[in-house]
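In this view, the complex is presented without one of its protein chains, the others remaining in place.
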Amino acid sequence: MDGGKRNRRAALRLASVVVILFGLTFAAAPLYSLYCKVTGVRPAAGAVAEAPTMAQPDIASVDREVTVRFDTNVADGLPWEFKPLVGRLEVHPGRAVEVRFAVRNLAHETIVGRAIPNIVPWQAAQYFNKTECFCFREQSLQAGESREMTVRFMVSPDLPDDINMLTLSYTFMNRDVQSARKYARNDVALSTKGAGGADESGDDGRKTILNAGEN
Amino acid sequence: MHGGSQFKRLMQFLAVALFLGVAGHVHAEYGINFPEPATPSARDIYQIHMRTMTIATVLLIIVFAIVSYSLYAHRKSRGFTPDQNFHRGWFGRWSWVLVPLLVLGVDMTIAGSAEEVLKRLWLVPKDKDMMEVKITGHQWWWEYEYLDQGVRVESRYVPQEKAGSLYLRDVDNPLVLPINTKIRFLNTSADVNHSFWVPQLGFKKDAIAGYITETWAVIDKEGTYRGQCAQLCGTWHARMPIVVQAVTPEKFTAWVGAQKTRMAAAEAEAASGKVWSKEDLLEKGRDLYNKNCSACHQLDGKGLPPAFPPLMAGGGFPAGENMTKPLQERGFFKDGKIVVGPVPKHLDIVLNGIAGTPMQPWNQLNDLEIAAIVTYERNAFNNNTGDVIQPADVAKARGATAPAKSD
Partner (left out) sequence: MNHATIAHAHEGGHHGVPHGWRRWLFSTNHKDIGTMYLVVSLIMLFLGGGMAMLIRAELFMPGIQLLQPDVYNNLVTNHALIMVFGAVMPAAAGMANWMIPLMIGAPDMALPRMNNMSFWFLVAAALMLVISMVVPFLPGGGTPVNTGWTLYPPLSVQVGMSMDFLIFTVHLLGISSILASINIIVTILNCRAPGMGLMDMPIFCWSWLVTAFLLIVILPPFAGAVTMLLFDRHFGTSFFNAAGGGDPQLFQHLFWFFGHPEVYVLLLPSMGILGHIIPTFARKPLFGYQSTVGAMLAVGTIGLAVWAHHQYTTGLSLAAVTYFMIGTIVISIPVGLLVFNYIATMWRGAMTFETPMLFAIGIILMFSFGGLTGVMLATIPGDIQYHDSYFVVAHFHYALIPGALLGLYAGVFYWLPKWTGNMYDERLGKIFFWMVIIGFNLTFFPQHFLGLAGMPRRIIDYNPMFTEFNMISSIGSFIFGAAHLVFLYVIVKTVRGGARAGDQVWEGAKGLEWTLPSPPPFHTFTTPPQIKLAQSEA
């Protein structure tokens, strides 16, 4: 039947659309990273692909000082300690600065982690150039190993005038899903019984102080 | 057909529904609208909400009125003859332009009024020395870190027995914030997505691990504001209440001072070399155990075989060789039963974990905390060994067994 052939051709055409769209979905991942990097909306996305920016000439604007705060996070599933050695720093835009972070593996085995950088406010991200960062590579720490890690960065002199304070925040995450599951604080498999109960000792006079102030 | 009586019932029902709808946003104090806003942005949102709701109600009344009239008038039972050419008149020919234009007008009214507020909400101020509070969602509690003050607060839900009528709306440690201060919130998560939502503060931001999302607020009224985690985050999503306590800046400073003193005192206490009484250790130990250990080993110490062994001696532990063997080697498992092993091994397990099992190292806890936990474990659950472990013992064990440190 002639109609049958026509139908099959139309169906095949539609099916190829489906296949192409399915394939394109996988292209969404790199495209999305690219989009995030170009717009600076989510600077952390695609951090892996991030290449060190070339250092610009050292023309510091001496009269301008910007405060940079350093914040660290360790995601659940990574038994590491992670601290900045300096909490905050006044920097001159255009001058390279070096800061150090300390990290320690509390576990009994080698664990690979990756630090994901975030800049707050996000509008400042594109003016924050890291020339050296432990976040460029995965960090492998042996059992109990401690390490000091360096970040060299420069706040660009083009930083808009209304931004005078930014926060550089890192989150260390376990690179391996299975390992992260092993070290997770709350394995969902076991918590149906009633985790998260508050302890009596939690109220240690904080409320009392507040109430006293009100009288 | 009983068109008439159906119609009457429909009308009665619609009248009731509509009345409820209108009443719904007139009488805000009956708890059927937003609670009273406590920040300018929440107030802006409230106004937008009222405006769009009013527009929606008016449109709905118009639709109901037209449909109702048509149901009444254009019925076969009233002998109405259908107007077969209605769709061919000018109205039929031009309605496809007129109606969209009308709807567009309404749309633009709504979007226009929202646009300005949206900008205010979205563009987080970038003032110098703006206060920053980091909010970290965990399964299933909140962590608040005051970045400049160096204060950290863990906030967990309070069980029903203690919370009473504030059940699932109360926490042990609230987020204390100063009023009339611009505060930037950095939201992040340690595990899955969470969402910080306190209706009266007028912001809601998802917490995503590895990412920081920003919001801001100026609270202009003292008070206690309650909210909950708004993003499904697993088993106990319902048990992540948020309590914000807004106080004057002076009180806030006092509170920060008290927090610092308390933290320093706790540290000093742990490092003081003081010898603790068994009772004190047991009490501390119970709280610490319930908070840190009971998720796996359970509040009653009976564990959850096969992954998590009981700590209560005398029972069996139906689990694979990979679990029982390390316990046997350390003296905690004999002849198919759980026993209380030697103190040094106990300290070793808690401090360093057991490789290859779910037991992780807990050496981030301080000496006093470990001492308390181990003392508790050896005396609770009918274990009654009578052992008392002092912080100094832990310090020694730490030196002896901890993996080499490079610093």
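Should a chain be cited, it is by its letter among A and B, assigned in written order, with residues numbered from 1 in that chain.
Quick note on the criterion: a contact is a pair of C-beta atoms (placed from the backbone, for glycine too) under 8 Å apart; a residue touches a chain by one contact, two chains touch by 3 or more.
Just so you know, these numbers come straight off a predicted model, no measurement behind them.
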Which of B:Asn193, B:Thr248, B:Asn292 or B:Gln328 contacts the chain that the document leaves out: B:Asn193
From B:Thr136, B:Ser155, B:Asn173 or B:Thr213, residue that would touch the chain that is not displayed: B:Thr213
Subunit B residues touching the omitted chain (full complex): 1-3, 6-7, 9-10, 13-14, 17, 20-21, 24, 31-35, 44-45, 48-49, 52-53, 56, 59-60, 63-64, 66-67, 70-71, 74-77, 80-84, 86-87, 91-92, 95-96, 99-100, 103-104, 106-107, 110-111, 114-115, 117-119, 121-123, 160, 165-169, 191-193, 195, 197, 199, 202-206, 208-211, 213-214, 226-239
Subunit A residues that touch the omitted chain in the full complex: 3, 6-8, 10-11, 14-15, 17-19, 21-26, 28-29, 32-33, 36, 39, 41-42, 44-49, 75, 113-114, 116, 122, 171, 173-177, 180-181, 184, 188-189, 192
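Here, only the chains that are shown with their structure count from here on.
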Centre distance in Å when subunit A and subunit B are each reduced to the mean of their C-alpha atoms: 21
For the subunit A and subunit B complex, residues of the former touching the latter: 42, 44-45, 67, 69, 71, 73-77, 79, 81, 87-88, 102, 104, 106-109, 116, 118, 120-123, 143-147, 162-165, 167, 169, 171, 173, 182-207, 209-210, 213-214
Touching residues (chain side subunit B, partner subunit A) in the complex: 124, 126-130, 132, 134, 136, 138-141, 145, 147-148, 150, 154, 156-159, 162, 171-174, 176, 184, 186, 188-191, 209-212, 214, 234-236, 239, 245, 247-248, 250-251, 254-255, 258-259, 262, 284, 287-288, 290-291, 294-296, 298-299, 304, 307-308, 352-355, 358, 360-361, 363-364, 402-407
